[in-house]
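With one protein chain removed, the remaining protein chains of the complex are shown where they sit.
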Amino acid sequence: MDVSFDGVRYTYPGGVEAVKGVTLAIPSGQRFAIVGQNGAGKTTLVRHLNGIFQPTEGTVHVGDWTTTGHTIAELSAKVGYVFQNPDEQLFARRVIDDVAFGPRNLGFDLDRAEALVAAALEQTGLSAEAETHPHHLSLSERKRVALAAVLAMDTPIVVLDEPTTGQDERGVRMIATIVEKLQSEGRTVIAITHDMDFCAENFERTVVMAQGEVLADGAPSEVFIQDAVLEKARVEAPQLARLADALGWASRPLTVDSFVDSLPAHRR
Amino acid sequence: MIDLADVSYAYPDTDHYVLSHVNLKVEPGTVTGIVGASGSGKTTLAKIISGFIPHVDGGELSGSVVVDGATIADVTLSEAVSHVGLVIQSPFNQISGAKFTVREELAFGLENLGVAREEMAERVTAVAELLGITGLLERSPYALSGGQQQLVAIASMIIMNTPVLVMDEPTSQLDPGGTRMVFDVMSSLRDAGITLVVFEHKLELLREHADIVHVLAESQLIASGPSRAMLADPRLEKWGIGSTRFTAAAAAARDRKLLSKDAELPVSLTDAVPEFRAFAAKKGA
Amino acid sequence: MSTTLFDNRKSVIHRLNPVTKLIALLAIIVIVFAIPLWWVAGIIIVVIVVPAAVISGSGGRLLKLSLRILLPILLVLFIVQGLTFPGGTTVIWQWGIIDITSEGLLFALGVGSRIVVLVLASMLLVLTTHPGDLMSALSERGMSPKFAYIISSTLQLIPAFRVRADSILLAQQARGLSLKGSPFRRIKIMLPLLSPLVLGMFTDVEERSTAMEARAFGSTAKRTALIPVPDSTVQNVSRWVLIVLALAAVATPIVLGLL
Partner (left out) sequence: MSSTATTPADSKKTRNRIFIAVGTIIIVATYLYLVVGQPTDIAASSFSQSGLIAIAGYVIGAILLAVGAIHRLPTATVAMVPVAIALNIVVGQLVSVIGIPVYLDSIGTVLVSALAGPAAGVVTGILTNVIWGLTLSPIALPYAVVQVVIGVMAGYAARLGMFRLFYLAPVAGAVTGFVSAIVSAPISAFVFGGATGGGTGAIVGAFQAMGNSLLASTTLQGLLSDPLDKAIVFTIVVLILAALPSRFRQRFPFMRQYNVFGRKAPVLKDATAAAPTVES
C-alpha cells in the first residue's frame, strides 16, 4: 500500500511548528527509515499516518484514503504503529492476551486471529512467554511484546518508533529479521531510529530530518556521504562510513562485507 | 575500592540465583565498564554494589561486599549511601520532584543530611561547573531535555561526595547527543578522583571511556580485561553482547588475510584508523 | 511545568512570608465564621481581600477563577434555601406552589458571604504563594519533610500523568480500540486505558524510592534549606496580632451575648 505526504505542515496548539512542508512518496513494500535529532519532527510526521495528527496544511494519503476524516481506530486497520514506550500500551495479564487485543478490535475471525497471534509471538521470540505477565518481562522483551501486538494486526503498513533502543544484540537482530520478512510479504516498513548502523544495514531508503524539514532523501549510501547535511542535522554517520571517511575514502561502505570488499582497492 | 567476593543472590521468594559466585575488584580512580545481554542481572549487580540489595529489596545475598572500606551488609542503608552513589536508568525517576529549580534539586540530598547553607551553595556551584550545567540552575528540572535531565541526575548524586559512583545504563533513554554528553562527563569525574562503575551496552563509547571492562553472562562476571581487548573478544557474540562494526570489519579482513593475524582488533574509530592506515600503507600482496 | 495556580509576580503580597499569609487566611476564616453577621464578611472583603488582590496584581485572575467556583454555588444556595429553607415563614414572593421566604434568603446571605470570603481568601493565597516556598516555610517550622516531598512532587507529577494518559489513549486507539459505543462498552474500555497508566506509574515508584534513598531521604539528621525563606520582625508581630484577633472573634459573640 502506497503512502504519501503532500506539502504537510503541522503546528502544535502551542504555536510550535514541528513539520514545515514535507513532501514524500513511499511506495508499497519499501523499507524506509527516518533519522534526525530529538525534536527534529520525525515522530510528529509519522504520527500523521494513523491520524494521531491531522496536517495543519497539506494532505496525507494512505492507500486510497486521505487521513483527514478517518479516526485513529479506522486507520489502525491499515497502519500498525509500534510506540516507543511499551509500558504505555501493555495492559493484559498474559502476553498472549495483549497481542490478541489488536486483532480482536479489528474484528478478525477467531482462526485468523489465533494464527496471526501465534505467528507474531514466534517472530518476536516470545512463544515461550505467551502465558507470562508482561510486567514480569524485561524492558527489551516488553518492547518485543508491543511489536508482536502490532504484527498480529496484519496491517499493510508498519511504523516502528525507535525499535532498537533498550534492545541487546539479539533483540536488534530479531527486529532486523522482522523488517526483512515484512518486506518480503510486500508490507511497507517505516522506522524512526537513532541507531545509524541498524538504519544503514536494514533500510533501502533513508530520510534525514532537522527542524521539521527533510534535508536529504535517498539510499543510505547516498545519504551518509553528505557530511554537511549530517552535520546540520547533528546525525553521526554509521560506524563504517565514519571509518571510511577517516581513512579518506571517496565511497562510504555501509556493511562489513562491502567495507572489506573495498579494502584492497584502497591499498596504496 | 570495591571488593565483591563470592557473591550470590536470589530475589525474595525465589530459588533462582540471578547472580552466583561473582567476584569483582575495582581500583580507586578508574572507570569500570560492565556489559551484559538484557536479563543478565546488570541492575541486580548495580543494586548490590550500592547497598540497595539487601537493605531494600531483601532476598538471599551471600558472599562479601566491601565498598570504600565499608562492609555493606553490616552498615545501615544511610551509611551505605554515604560510600557509594547510584545513578538509575531513567532521569525522570532520579529527579526528586520535590524541588522546582535545578539549583534546589541539586541541594536536595544535602538538605536531607543537614549540611550548612553556605557549604551547600558552594557544592552546588562546584558540581554545576564540573558538569557544565551552570546555565540550567534556575530552570525547572522537568523543562529540560533528556540529556540535560540525566546530567542533573548525575550531578545530584555527585554532590553527595561519595567516592564511588555506580551508573546503571545512564544513556539508555538518551539520543546520541545526550549520550555523548554523559560519557564525556564520566571522564571529567574520573579526573576528579571518583571511582566509576558503568553498566552500558554502547560498546564504542565504553571503549573510549572505560579502563577495564567486565562481562556479565551466565549469572557470573565471566571475563574481564582492558577495554579494547575485552570489547573485541569474539566470545562476546556468544554472550549476546555483539561487537562494533569496527571489530567485525577488522575480523573479516583478518579472515581474508587482509590484516595480520597478530594485529589487535579495534573497537572504536580511534582504534580502527591506525590499523587500516597501516594496512593501506603496506604494499599490495 | 506544574499544575499550580501560582501567578508569578513580584508584589509585596507575593514576597510576604508564606506562613504570614497562611495565618492571615486562617484568621480571616475564623473571624467570618465566629461572628455570624454577613456584613462582617462584607467588610473583610472590601477592606482586606480586595486591596490585597489589587496590590498583588493578581486581582483579575482571582476574580475569574473565583467566579467560576462561586457562581454555581451561590446560585444554587439562594434558589434552594430561598425556596425550601425549613425555618422559612415570611413569604415575600409567590408563584403557583413556589414561595420564596425572607428567612431563607437571609440564611443564604449569611452562608454565602462566608463562602465568598473562604474562596476569595484561599484563592489569593494560592495565587500569590509558590507551593515550593510554602513547603520550605512550613518545613522550617517543623513540618515533616515527607509532607513537603509529597505535595511538591505530586504537583509536578500531575502534568506528566496527563501526558502519559494521552499517550496511552493514542497507543490503544492505534491498536484499533474504538471509543464509540454503548455506556457498557465505554466502561469496558477503561481497562486497557487505566491499567497501563496505573501499572506504569506505580512500577516507576520502585526506581523513585531507590533514587530518594540514594540521596539520603531516609536520613534522620536535622534538615537544612538551601534557600532561606524571607521573614521580618514586622511579620512576626503581625502573625501574633492576627492570632489574637481570631481568638477575640471567637470570644466576641459569647461576650456580647449574641448566642
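Going by the order they are written in, the chains are A, B and C; count residues from 1 in each one.
Assume a residue touches a chain if its C-beta (ideal position, glycine included) is under 8 Å from a C-beta of that chain, and two chains touch if they have at least 3 such contacts.
Quick caveat, the model's predicted, so the values are computed rather than measured.
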- Query: Looking at the whole complex, which visible chains does the left-out chain touch?
  - Reply: A, B, C
- Among the options A:20, A:133 or A:266, the absent chain makes contact with A:133
- Option touching the unshown chain, where A:2, A:74 or A:114 are the choices: A:114
- Missing-partner contacts on subunit A, residue numbers: 91-93, 96, 100, 110, 113-115, 117-118, 127-133, 135-136
- Message: In the complete complex, the non-displayed chain touches which residues of subunit C?
- Response: 3-5, 29-30, 33-36, 69, 72-74, 76-77, 79-81, 83-87, 103, 106-108, 110-112, 114-115, 118-119, 122-123, 126, 131, 144, 146-147, 149-151, 153-155, 157-158, 161-162, 165, 190-191, 194-195, 197-199, 201-206, 208-209, 212-213, 217-218, 220, 250, 253, 258-259
- Those residues of subunit B that touch the unshown chain are 11-16, 55-58, 76-77, 97
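The rule we apply is simple: only the chains that are shown with their structure count from here on.
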- Task: Classify the chain contact graph as line, ring, star, complete or other.
- Result: complete
- Task: Select the chain at the greatest separation from subunit B, using centres from the mean of Cα atoms.
- Result: C
- Query: What whole-Å value do you get for the distance between subunit A and subunit C if each is reduced to the mean of its CA atoms?
  - Reply: 47
- Note on the structure: Whole-Å distance, C-alpha centre of subunit A to that of subunit B, is 29
- Note on the structure: So, in the complex, the side of subunit C touching subunit A is made of residues 164, 167-168, 170-179, 191-193, 195-196, 199-200, 203
- Note on the structure: In the complex, subunit B touches subunit C at residues 47, 50, 52, 56, 77-78, 81-82, 85-86, 88-90, 92-100, 103-104, 107-117, 120-121, 124, 140, 142-143, 153, 156-157, 160
- The residues of subunit B that touch subunit A in their complex are 37-39, 145-146, 172-173, 175-178, 201, 204, 237, 240-242, 244-246, 248-249, 252-253, 256, 258, 269, 272-273, 276-277, 279-284
